[in-house]
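In this view, the complex is presented without one of its protein chains, the others remaining in place.
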Amino acid sequence: MTDALRKAPLALPLLAVALVLAVTTNSFLTVGNLENVLVAAAIVAIPGLAMTFCLAMGEFDLSIGSTVSLAGVVCCSSIIDGMPALLAMALALVVGAVIGLANGLVVTKLGVTPFIATLATLVIVRGLSLAYTDGHDQIVSSAALKYLVGGRPLGVPMPILLAVLCTALAWWTVNRTRFGRWVCAVGSNREAARVSGLPVDRIRIAVYMLVGVAGGFWGLLISSQLQKGNGQLGMGFELDAITVVVLGGTALLGGRASVIGTLLGAVLIETIRNGLNLLNTPPAFQRISVGLLLIAALALLGLRRRTVKAAPVPVTVREAAA
Amino acid sequence: MGTDDDQTAVLLQVDRLTVEFPGVRALDDVHFDVRPGEVHALVGENGAGKSTLLKVLGGLHRPSAGEIRLSGSTYRPRRPADALHAGIAVIYQEFNLYPDLTVAENVFSGREPYHPLTRGIDYAQINRRAAELFEVLGVSIDPTATVGTLTVSEQQLVEIAKALSVDGRIIVMDEPTAALSADEVTRLLDVVRRLRSEGRSVVYVSHRLDEVFAVADRVTVLRDGRHVRTAEITATDQEELVRLMVGRDISSVFHREEVQEGALVLELDGVSAGRQLRGISLKVRAGEIVGIGGVAGAGQPELSQVIFGALAVSAGAMTMDGRAYKPKSPADAMAAGVGFLHEDRKAAGILPDLSVRDNLTISVLHRVRAAATRLLSPAAQTAVFADYRKRLAIRTTGPDQLIGQLSGGNQQKVLFGRALAPGGRLLILNEPTRGVDIGAKVEIHHLINEVTADGTAVLMISSDLPELLGVSDRVYVLAAGEIVGHLEGQDRTEENVIACATTGRRIFSEVSAA
Amino acid sequence: GCSDSNKTGSDAPKDDKVVVGFSVYDMQYEFFQKMEAGTKAAVLAKGWEYKLHDEKSDENEMVTGAQALIDQGVDVLIISPFKPSALGPIIAKAKAKNVPVIVDDIGGGGAPYDAIVISDNAGGGKLAAEFMAKQIAANGKTSKNVASITCEPSAVYAARRNAGFKEAIEGLGFKVVAELSGNSKAEEGYKVMKDILAKNPDVAGVFSCNDPMGVAAANAVKDAGKNPVTDIVTVGFNADPEALTAIKAGGLAATVAQDPTAMGALTVKLAEQALAKTAITFGNAAEREVFNPVKLVNKENVDSVK
């Protein structure tokens, strides 16, 4: 029990919130609503998983919200121009990959701090997206695109299925592959990674590309829901993605990745949001509640940590030697 | 391959190597060579350029001039991976470990084997192989432990295991024993000999000349970034090496001034801290140097941190000058007049982004302020800096140099100066001479002696047995978090310390119990 | 070349040619692009000079840029304010330099502007309510529950739309069972609609304070397997192209159209009157408001809207 909690500490706050909602509303526990929550959570969890790698590597990618927009715009306008939908969707992912590659190259080859590099990309890509659309919606009606969120293979909504698959894949990658370990290694001590002969630059570029592709995919999901692309979409999404990762327990300073945590973080955030809507909370109070719940969830973890671990780094906390 | 004997006898040849940093020429026209199957020691004062040379070999620094040949062909590593591919494994003086990853993951980083069936990293294999490496080194470190929770000496052993796990032709070790206990040193030297017998070469850097004479075939002396001499070990002796290193004779005899029994400063009565310390009782008097010995991991850093308020007491009581002493934080302890030197220079010692001057004065900021404005006075700070630079022979380009740019030993001197600066009732020194050169070591011992003359009590933790016994007036021995020995007078012998620390014997001198 | 319409050196003699400065809310929205086009065309048609400043949805940029236009010596300022309540310092500066100020849309924030051209937002909300009630009846639904999706709480003009809708629909015997904010964004409008459907599956209609949210809500309705015209009457506001497209395709029941191009032209007419110091006929003299009518657009008349 305690071990399970240690591995997935968000489970507790999540259960608490769910319990409160189950009692205070009569619609929270309906199948339709739970599906709602899980689909919404899945849509932010998928890019969140990619962002988990970035944070585990000790870096940020702030540009993902703009990638969402540009990818959606490229996909939709290509469909409008007559490109087959699947190809247009692939093109959107390529756009994401290129943005990620640009981030990676600027960060590794030009030595620009990730925070500024990706902030600059955020601004530039948003500019591209707005310049390209000039404020016009790129409206499409594409069954293939719609299938991304609307499809129900095996009766399960597509985003949920994808999120579960991605989580499994991410978990395996983080914990069982060289790439995953190297990402954590770079995040834990970049200099040591270099000295150990790890291809640090290539690892970093790969992670930025991963986030880029995930951003592109996020853009497809949003465009799938809205059946349009637009330069205004995805604003502020970078914070959403980073929030679910941090909430999930992946350290901001890097070195550790909590894949399951990210998934739970996404579910927690979306449960809170959904709950506040079910309770008809006015917008001003919604903000406060989201803020307070964020703090409360982490405070709960913080207090627990404090009782467990009396002294911080680098005092040796270990079983007494035999 | 060439037929010339002299050519084939050299595996690695360094010629006219020069390395520059802003403001410093760390290596100046240095030559150095390594033969197959030899142990080649590299010695020199702190800042002489030893680590710099090794970093060039490892692909961390690019020389501004010079040439290196490996097995006769040009060797110009552009990055550490190149060195590894060329079969050169380096153990750097400052660890390069991932604190968040496990021991085994650290050891095999970059070379993780995949399991043939699951196609995932074969953890069973790396854990087993790591355990085997530690077995060779004669230590028990859990391969699945997170490295950030290890002691400094355990981390050093992980670094060594990492280098051994690479099948290198040349294994380069930069002060591998600085953090090891006597026992572990013996084992490491055995390992070095075994590597040699396997035909591998070892470049060995150490400030402990007895190790050099115990294991090396040849020795090279660097001074001020220049090559001074390379000699067969049999063709030289300790005195000569010291003279070549420092350019003068050094008497390594430590003379402890007689101190008179002072008042009781610190008393611990049955102090426990979690599972790390159990029922510790000890006393430290004014003007006294009390040593703490024991194998690594017996609870020494925990004991010092409990007294310094960095670790919570779970049972028992402390008194200082007869009054209850319950520091809640190091800040509390410092306010009570306690100074502290941490054993982990890199992780908990240096403030890497700050200058040498700032590192020296950070604990005495109230003393370097203008009285009227309470603003820091750069002049007063520089005065403190100049004083310690002189007393400790700190080699730096000036007060504004970042401490991270100093050689390891010089960083240690700065940290020692920092601990000394506040003065006061009690000085807690963890491994005060770790990594410092022979001359500075003597100097530091003198300084410890000097502060006790002012009535300051010193608690010194050292894994260097000669230092522990030579410098302290009394010695407590720790084992598994308990005090298992208290050695005074005649009883202060290496045999007794080792017996208490490792065999479970308990020896308590009766000379002056309380 | 830098002698385009953007540039009027302050070296140009003041009385030579009338210079109109227009500070626009945000050129990234089609609505304001049309407003800008209408304004510019009217200015140039008079043979006047035109200067544009984009507030980029930022009150700091709005104040700085509008004041800069005044500093550059415009003869009249037309402004579509991102934050109406930040008009004070702009008008203070304009007054000091004797520059009349005509506000276009959004709101006047209580400052002493010369005139404001305003869409009848509350009236638009009322039109939406009346249409919704009729359509619900036509759909044969008996449920008296409806919902509304609002913009961010700070958008005063949008709040008026909602207030107008709410008053009218409640007057028609309906109940607004959910009133949630989608912060003007399509993404959020979609999610909010899903939550509304989960809690109140029986809503018969939903009103959104702008079209991005309205069309997104309609998409959410469709994704829930219902029809946004015949099951849950979904109404937006603005007549953005995406709304018109959706209405034609049966993917949205209706929207409320404003005419930003005409509003732009109207502000120029008022500017001319203000410069000539001739009296302006106000729709609401107390607030110096000149109304620009709104109209409801649905399947029947959508083809007549450009």
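Going by the order they are written in, the chains are A, B and C; count residues from 1 in each one.
We take it that contacts are C-beta pairs under 8 Å (C-beta built on N, C-alpha and C of every residue); 3 or more make two chains touch, one makes a residue touch a chain.
We take it that contacts and distances are computed from a predicted model.
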Name the omitted chain as UniProt records it, choosing among "sn-glycerol-3-phosphate import ATP-binding protein UgpC", "ABC transporter domain-containing protein", "Fe-S cluster assembly scaffold protein NifU" or "Ribose transport system permease protein". "Ribose transport system permease protein"
Across the complex, visible chains touched by the hidden chain are A, B, C
Give the residue, chosen from B:Val136, B:Leu351 or B:Ala383, that touches the chain omitted from the document. B:Leu351
Which residue of C:Val19, C:Met35 or C:Leu52 touches the chain not shown here: C:Leu52
Any idea which of B:Arg369, B:Arg425, B:His446 or B:Arg506 touches the chain not displayed? B:Arg369
Under the stated touch rule, tell me which residues of subunit C contact the chain that is not displayed. 4, 6-7, 9-10, 26-28, 52-54, 56, 58-65, 67-68, 71-72, 83, 85-86, 88-89, 91-92, 109-112, 152-154, 156
When the complex is taken as a whole, what residues of subunit A touch the one chain not shown? 62, 106, 110-113, 115-117, 119-124, 126-128, 130-131, 134, 231, 236, 239, 243, 246-247, 252, 283-292, 294-295, 298-299, 302-303, 305-306, 312-314
Tell me where the left-out chain touches subunit B, residue by residue. 5-6, 20-25, 31, 62, 64, 223-232, 235, 243-244, 246-248, 308, 310, 329-331, 333-335, 340, 342, 347-354, 358, 362-363, 365-366, 369, 374-376, 389-398, 400, 418
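Everything that follows uses one rule, which is that only the chains that are shown with their structure count from here on.
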Could you put a whole-Å number on the gap between the CA centroids of subunit A and subunit C? 34
In whole angstrom, the CA-centroid distance of subunit B from subunit C equals 71
Return the distance between the CA-based centres of subunit A and subunit B, expressed in whole Å. 43
By the touch rule stated above, which residues of subunit A touch at least two different other chains? none
Multi-partner residues in subunit C (2 or more other chains touched) are none
Within their complex, subunit C touches subunit A through residues 27-30, 33, 150, 152-153, 178-181, 183, 185-187, 190-192, 194-199, 201, 212, 215-216, 219-220, 223, 240-242, 245, 249
Which residues of subunit A touch subunit B in their complex? 172, 175-178, 181-182, 184-185, 187-189, 191-199, 251, 254-256, 310-311, 313-322
As the complex stands, subunit B meets subunit A at residues 58, 60, 79-81, 83-85, 90, 92, 95-101, 105, 109-110, 112, 114, 118, 120-121, 140, 145, 148-151, 162, 274-276, 295, 297-299, 301-302, 305, 310-312, 344, 347-348, 480-481
